[in-house]
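In what follows, a structure is listed as structure tokens, so that the remarks can point back to it.
A protein chain is absent from this complex, but the other protein chains hold their places.
So, chain A:
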Amino acid sequence: MSDATYSGAGKGRSSLTTADARTAKRNAAEKRFRFYGLAAIGAGMFFLVVLLTAIVSNGIGAFQQTFIEVPVYLDEQALDPNGNRDPADMRKVSTFGYNPLIQTALYQQVRDAGIETSYEDAGDMKALLSASAAAEVRDWVLENPGRIGDTVTFELLASSRVDGYLKDRVSRDSIVNDRNIDAGHLDLVDALQADGALHKSFNPGFIFGSDASESRAEQAGLGVSMLGSLFMMLVVLVLALPIGVAASIYLEEFAPKNRITDIIEVNISNLAAVPSIVFGILGLAAFIQFAHLPQSAPLVGGLVLTLMTLPTIIISTRASLKAVPPSIRDAALGVGASKMQATFHHVLPLAMPGILTGTIIGLAQALGETAPLLLIGMVGYIATNYPDGIVSGFMAPNSAMPAQIYEWAKRADPAYYERAWGGIIILLVFLLIMNVIAVVLRRKFERRW
């Protein structure tokens, strides 16, 4: 603005073609600023790339697992001593009764393949197989009692150490002090791999399976906690969307503008900034200790996350209601619509894309939230049983994806560390999908005035 009256600082002599010192300085300042901006973006991108590479390189291994094909002879003497194929009798043989059969089968397989080994006893080879093998065989036998007496080939999970060896996490040097496996076992693994009985392949169990105990990292999966997250998100959607939208419509369209509504507004904005752990302890006090809802239930988790998501939804809904031009309301009121008709027939539909985007962003935030779940008992060895139905989906103890990842990261076996990274990949995929949906909705329905 002062350009018009600027008469030149250089003692009356200034040229339009050559920059004087002050112009050069200003130009340099601008160049520097652009460079700072580019550097900031560059740094951001660099960290993003580092983060994604770290996540993918650490976690991708979790989607593959080592399996060993073992032909197991289902000995009638051991599995059905009475010989009557009565399920009740067969259930009495626990997994401990199955272990020797499987170990003998593996031993026999090694012998038949002509692999040289120093192990004399079948029990010495149990370090190769996951402890889940017996349960897998037992479940199959109880379902197919007619096959007792046959030799059936099972694809059994290898133990986490063997799996780590194929994934370069475990080496001959690193197991020197390891009590669970020794170098002879790794020689066997090499030989079995050459023989074709041992292979690494895609592991659907990681995506669809349930949590496993500390001693069976190879068996753990994210499936049950995914369902837990799903049921929690349902609760959040069903409660937070109507409550949030109703609150914002009232505040934006109907409420008188006075001190009380001002206070409410300020407090909603404050609530959005409250640390999520606060909602967790509130949920513990209100829903579990006072209302006596069950511990670890996705219903309670959903209620807590609803409290956390409400301010986000209210703020974004109010913003999108505000963005609808007043002329729309005036026109509707002008042709005789009631205030409610004007709001529900005209303003709300126009604000809907913004509301949905806000809701999805709020849900995505809730999906990745761990802190409040710590306090309502969703961390531990929880996500083990698939829910039987809708009610049990809401009420039966379950975990959530981020809580499960946190739990895995705490466990002693390094194989769980890999699974935690793998879980993060799945969680990120979900968040990405939700954000893409939000962007698409906004693009598709957004109207500019």
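Keep in mind that, in the parts below, a residue touches a chain if its C-beta (ideal position, glycine included) is under 8 Å from a C-beta of that chain, and two chains touch if they have at least 3 such contacts; residues count from 1.
Throughout what follows, contacts and distances are computed from a predicted model.
A.B. asks: If you look up the hidden chain in UniProt, what protein name do you find among "Phosphonate ABC transporter substrate-binding protein", "Cytochrome-c peroxidase", "Acetyl-CoA carboxylase" or "NADH-quinone oxidoreductase subunit I"?
C.D. replies: Cross-referencing UniProt, the chain left out corresponds to "Phosphonate ABC transporter substrate-binding protein".
A.B. asks: Using the definition of touch stated at the top, determine which of A:Asn58, A:Thr104, A:Gln193 or A:Ser215 touches the missing chain.
C.D. replies: A:Ser215
A.B. asks: So one chain is hidden, and I want to know which residue out of A:Leu239, A:Ala272 or A:Ala371 touches that hidden chain in the complete assembly.
C.D. replies: In the complete complex, the chain left out is touched by residue A:Leu239.
A.B. asks: Thinking of the whole complex, not just what is shown, which of A:Gly228, A:Pro397 or A:Gly423 touches the missing chain?
C.D. replies: A:Pro397
A.B. asks: Please identify which residue in A:Pro100, A:Pro294 or A:Gly368 touches the non-displayed chain.
C.D. replies: Of all options in A:Pro100, A:Pro294 or A:Gly368, contact with the hidden chain holds for A:Pro294.
A.B. asks: Have a look at A:Ile102, A:Met233, A:Ile268 or A:Ile382 and name the one touching the chain we're not showing.
C.D. replies: In the complete complex, the chain left out is touched by residue A:Ile382.
A.B. asks: Hey, which chain A residues sit against the chain that's not shown?
C.D. replies: 91, 94-96, 131, 135, 138-139, 170, 173-180, 212-216, 235, 238-239, 241-243, 245-246, 288, 291-297, 299, 377, 379-382, 384-385, 391-392, 394-397, 409-414
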